[in-house]
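The complex appears here minus one protein chain, its other protein chains still in place.
We call the chains A and B, going by the order they appear; numbering starts again at 1 in every chain.
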């Protein structure tokens, strides 16, 4: 019998998906369904904000930002 | 906080559809309406038309409408009329001095509406833009009919379709410019659409410019007269049609009676809707269903058109509707018989008729005489088939 599950579909590139999978491994509290391709997964609605904050912080640290001069 | 989340960056933007300008040409030929008296009197038709106009205005706040009457001896504005525009301008500056005037005037226009609403409408209960259009159309129409005397009606049994089309086109042009002016950036689209089409083949360009964002204009002709009576207007009508074709203004034809030869061509050339109503009494439903959708919606709808278009032309010398005639090889003027001395009446070129009329040899005849029934594709480009060899 088919059923419907509430959740949030996340579309992202494979690298970000890998990060999310890593978070989930800690306590298995993010993912509702791993959709098995490189770019999609369904997570719990309640965890969305939390995930965004964590991802934002992590990406800020790890992604290199090009230098920019504010002069002239 | 939301920095990693792109969701809201892609939220569907409510893109504002550009408004459309509907220009209605109402054929008010009394001869024709007299024959329609039983099925659809003019008053009922106008009442239906007014509901249709309201429906059009209801679709978008910025939608505009214009109504032209094509009468026996002249074409006249029903809406917007010139005085009214001035009045509106004044009204915008001093709103309250004119306000009571509006209220007083609305008594005279209601006759035509009675067919529809049975009884006098509460003026206060009508959306004001609707009421203004209604009042003006009925007032101007009444004025037009009152000012028509017997001599005018007797003098001609046709209708001034060419004049009406030209009025409609000039109004569309003016509103298009005004609209583009008021909406700055969109002027480019409008201009670009117009200029680019000149370069392109007319068959391919229709698809490209329909995405333009300018004011979308179209013309609806409510036709009751026969075109054969107005064959003398053949040239101006065709010119108006080609102008519409170039500007991508569809001409929709709603035919209540008569045969609308040139108008069939108009709808065909401009990709408008052509409908001959079998039951004129159901006018409103026809109008709302077939003629209300604007260009944007039409992309999604299956539209009534006519397959067997009557491509006959009228000759330049006697204004007869012909299907076989002579064509000047220089200016492509059409004649029903060889012009006198073989001089073209339009451009004056001396045309060599060789042995025409004297037992023609098959070859010679083939050279001079051209069939005037072109195929569909050629007709979309020019009024007459091209390619008569030199004299």
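Simple rule for what comes next: a residue touches a chain if its C-beta (ideal position, glycine included) is under 8 Å from a C-beta of that chain, and two chains touch if they have at least 3 such contacts.
The rule is simple: contacts and distances are computed from a predicted model.
Of the names listed as "6302_t:CDS:1", "Actin-related protein 4", "serine C-palmitoyltransferase" or "RNA polymerase II transcription factor B subunit 2", the one that matches the UniProt record for the absent chain is "RNA polymerase II transcription factor B subunit 2". Within the full complex, the residue among B:128, B:154 or B:350 touching the omitted chain is B:128. Of the listed positions B:21, B:284 or B:351, the one in contact with the omitted chain in the full complex is B:284. In the complete complex, the residue from B:34, B:145 or B:301 that touches the missing chain is B:301. By the touch rule set out above, chain A reaches the unshown chain at residues 1-13, 16, 32-33, 35-37, 40, 42, 45, 48, 52, 55, 59, 66, 68, 70.
Residues of chain B that touch the chain left out of the display are 1-19, 51, 54-55, 58-62, 91-97, 99-100, 103, 113, 116-117, 121-131, 134, 182-185, 187-189, 191-192, 195-196, 199-200, 208, 284-285, 288-289, 292-294, 296-297, 299-302.
As a convention for this text, only the chains that are shown with their structure count from here on.
Separating the CA-averaged centres of chain A and chain B is a span of 58 Å.
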